[in-house]
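Take a look at chain A:
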Amino acid sequence: MSANHDDHHDAPDGHGRALRLGIGGPVGSGKTALTAALCRSLGPSLRLGVVTNDIYTTEDADFLRRAGVIDPERIMAVQTGCCPHTAIRDDIAANIDAVETLEERFGPLDLVIVESGGDNLTATFSRGLADRQIFVLDVSGGDKVPRKGGPGVTSADLLVVNKTDLAPMVGADLTVMSRDAAAVREGKPVLFTSIREDKGAHSVAEWVSGVVESWRHQHSHSHLS
Partner candidate 1 sequence: MNGAPGQPPTPGLAGLLLLADSRLPAGGHAHSGGAEEACRVGAISGPEDLARFLRGRLATAGRVAAALAWSACAGAGESTGAAESAWRLLDAEADARIASPAQRLASRTQGRLLVRTAKRIWPSPALATLAREVPDGAHHPIALGVAAQAAGCTPEQAAMAAAYTSVTGAATAAVRLLGLDPVTVHRVLADLPYDSVIAEQHDWSALPAHAAPALDLLAEQHLRTEVRLFVS
Partner candidate 2 sequence: MTKALVRARAILRTGLDDRGRTRIETMRSDPPITLRQTGPGEVHLVSTGAGPLGGDRLRLDVEVAEGTSLTVRSIASTLVLPGTGASLMEIHVYVASGGSLVFAPEPTVLAAGCDHRMTTAVTLAPDASLFWREEIVFGRHGERPGRCHSRFDATAGGRPLLRQELVVGDPDSDGSPAVFGTARCVGSTLITTECKEAEVAEGVAVLPLAGPGTLVSALAADAVELRNRLSWGESRVSV
């Protein structure tokens, strides 16, 4: 089926649009904090939009608006009807609608972050929604979590282990987490961070910048040809 040229959004091949980055992970692992940190670090250099998938309220969206890290108009909240994973994996229509609304209103954009509602270890983003995805864990869930795997841990383009500052208090061994993650992720990157101590999550921001850069490179050339 050929792409419908009067509506490039129908073509999910990515030409002429922003990179869509999914941020998923269990409840309380720091997805919203990471989203805020990325806005803080990348806001000056990239044109951003954010979609939040709040479970109960518009709390995450409100947190980001209050944090003042991004123009509040560029944040859209999607409700997920009790099923946060459905909204990012099985029925992504409302999220796609929100992403495209942001692009239409503020485009062109470089990066749209889609933050999932807190869910379990099996929740991952559909490729129809996210071009790349980050899965966020925190050390307080225990250092066995990476070994247990699950699609989020094994297949995300980047695994972020957050709240490293708490590791001594919860008895989590970061070297164990690092070794286990490397084993199940077959070489895909893992970054350790403490967003409480590094408000810009700089190592993660650097990874995202690189991804955006190569996305732009890949998708602008063929678009012009």
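The rule is short, and it goes like this: a contact is a pair of C-beta atoms (placed from the backbone, for glycine too) under 8 Å apart; a residue touches a chain by one contact, two chains touch by 3 or more; residues count from 1.
With respect to how the candidates were assembled, all candidates are chains of the complex that A comes from, given by their letters.
Given the structure is predicted, the values throughout are model-derived calculations rather than measurements.
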item	value
For chain A, as assembled in this complex, the candidate in touch from 1 or 2	1
Residue ranges of chain A in contact with candidate 1 within the complex	1, 4, 7, 9-10, 55-57, 78-83, 86-87, 90-94, 96-97
